[in-house]
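The complex appears here minus one protein chain, its other protein chains still in place.
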């Protein structure tokens, strides 16, 4: 049984997903594509040697009776309309982050999905599919370190030449926001954003780094460093302090070299090799679940919570105050479908 | 394009390969199976929901015009005849180790393949597909540690209840024999086998552990420990000493825990999780290469060299002498096809 | 040349210093002791086989013309008077922490010492003598990680049965306060104290753990965890994030064991083995410097700054606000004598 997939948006990430579905993963086939730039859609059909129809726009693709499920990898501001259209068509949809560009947009998707009575939306928070984070969550759930009390985290990029404004929060820290609540199965109640001494390598007009403090409903305290021009590499760290022990996210496996009076191992410099396997697992699990009529990845509700939290982070940064994070009750609809590893 | 595969032998490893081709990998389809026990073949067709014909024996399967390529995962003593039959039929064949149960048998396969004028045989030495060994080889080839002079290796199983006689050499050390010559792109010239103090956990009538010393054409010296009841876990170690530095095979990535006055990470206890990814890569690369009409995995020649070396190890063990390893010149046929990472 | 030392207070730490001066270190001799409990003073003279006079009180000991230098290891509330008396007598004095029990008391000592015109007081902040912290400071000073921007620190005790009230701050975090400003050669400007979810192993009526945030004059931001019932061991962590790299305090050297499916090394459970060498170095360096007429350890000014900072921490904890740390200008007297590694 093969899942017939239509892809809306054939930019970098769209092409990556098309390639992995076609050449690496099992059980999916790209049978429809579209892009605001039709030449780009045609090019990928040719390059990947797809047997796929090219649609004039996302709505036409969603409506096509040949399309079983939709992948939304178009420009961020268009996500909301294509996800809503997929819900309206009753088709499973995998949407790259952001689910929508505003919390209100996310909420509209949540409301539409709840009203439709069927969970159809999966959001592309790929860290949940990383072996390291899964092993860390397993360690917590097996009670190896007792009850979590604190987390010490860091998200570091070697550099981020295209970043500006609040992108360290909206584009980098956003991953921490999703993964940490998934890890803890807990929600945030407040956030504080501290601006340390600015690195001389910061982008013009942009603060770098941040120290962000989150509090959860259970009283767990998180300090997370976000440093997007750290110079030395791409490095994601997560330490969970429990009341009987402490667990750290694994370092990527690496050859250990003794050379030039140093004992060393390589640190990655790009996020791609760090999370490439996670992307494969993410899409494979989405295909497998969708073929079974299930849905177990990050939900529209998760996308909404992340969006509300990002907004609170920005307010905390601008006000230099501790900002509460208020969320409505999570619909039971989502609680029952909660993802587990 | 899909590679239509026939599988001879649906025991444990046969079923594993059928499962991964059907559910995990891309580009292959199981369309034919056979087993000495027909019920077992029928069972796997049902369990994996295959659209596959069940053949009365391996020869019938090989002859079927529907079968593009053959996977031999039957009982070891039958490997030679099915591989020879595949060569005779001009079909690509992936054969689990051993290629044949004797060096002479391997040599017959090599001769048949050379005579056929086309490389068709791939042998299942899966360590070559392990990310760790590939990273280690890359480190060597990038000249990060200079010219290799020595290797210190260890192959350790937590325990091996089914082992007897010379199986630590024929079934465990055989992997080291293949991977180290691949790593060094060098051949062995002699072997010596030392028997240390016997562990109290050794199987009845069986020596455990061994310290095996290999010398290569380039004068590289290898010491390799083989210890199949080490109690603590499944652990494969490889350290390459170059003339400017030293490189170690990566430890598997693992959560680091601080608990009960210990800083610790888990060691695997089974070989399956250690090499599960390597099996996936192995079969995927075989499918991909076969679809392109290429062949770049471990060759029949590699299978033959390993078989000759195992024989020398056994003679060295029994005689307690240093035994030379004499090999005929490698046919140019194979040298040109040499696998590269 | 031998430094003739008088020790005021022969409790646990006093006896330790007497023992190391007599049996381990070079260049010092205990020639005078006193204790509020005269039997205890007599006992140590006998146990350590000292050729030492027993004085009726600290003031008599300080006045004795035979005493070259004074060690104050009496009950905390008596430190101030004996240090002031030593200054009045013009004698070098090594005082265990706290220098005085209040910031005002510390300030009186600073003022008296400045007025005396000669630096005589050394305070027992032994972490500055730890090889690990010295190596970390060397790494920073050699510019290996660029300009420091952030510090992530942790002070963890396995348990602390004798602790109550604010002792995690006054008795544990006090060490962090001293060592981090020494490490950074910078001063604090504000502090915030966060109380995470309380561990179920916390002492009755006492919060455990704390997350303490310090800001320095240079804008460096420090987050420090203080967790005195962490269950797993005694563990001091310090990570300095610079603008080009990151450096971690060394883990203590330890045998690495592979056993029972774990790769592990021991974590200490007591602070004594962690800092025993630092104590030896501390007292040896004090003896060596004193014999040369120099003074290069933690000064009375350092003791005063720490006291002011502790007070600010307590206010921050109680108020749940960010509290500024205001210090008068450091007298030039101290700046010239600043300790360097």
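Every chain is named by a letter (A, B and C) in the order it is written, and numbering of its residues begins at 1.
Here, a contact is a pair of C-beta atoms (placed from the backbone, for glycine too) under 8 Å apart; a residue touches a chain by one contact, two chains touch by 3 or more.
Quick caveat, the model's predicted, so the values are computed rather than measured.
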Touching the absent chain when the full complex is considered, from C:8, C:83, C:153 or C:249: C:249
Option touching the unshown chain, where C:14, C:92, C:105 or C:132 are the choices: C:132
Contact with the hidden chain (one of B:60, B:241, B:314 or B:327): B:241
Of A:4, A:108 or A:259, the residue in touch with the unshown chain: A:259
Interface with the unshown chain - residue positions in chain A: 158, 232-233, 235, 251, 254, 258-269
Positions on chain B where the hidden chain makes contact: 146-150, 152, 154, 194, 196-201, 209, 211, 213, 218-221, 223, 225, 227, 230-232, 241, 243-246
On chain C, residues whose C-beta touches the chain left out of the figure: 22-27, 131-132, 135-136, 139, 144-145, 244-260, 265, 284
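The working rule: only the chains that are shown with their structure count from here on.
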Homomeric contact chain A-chain C: same or different residue positions, threshold half: same
Central chain of the complex, centres being mean CA coordinates: A
Interchain centroid distance [CA atoms averaged], chain A/chain B, Å: 38
Chain B residues counted as touching two or more neighbouring chains: 251, 254, 258-260, 265
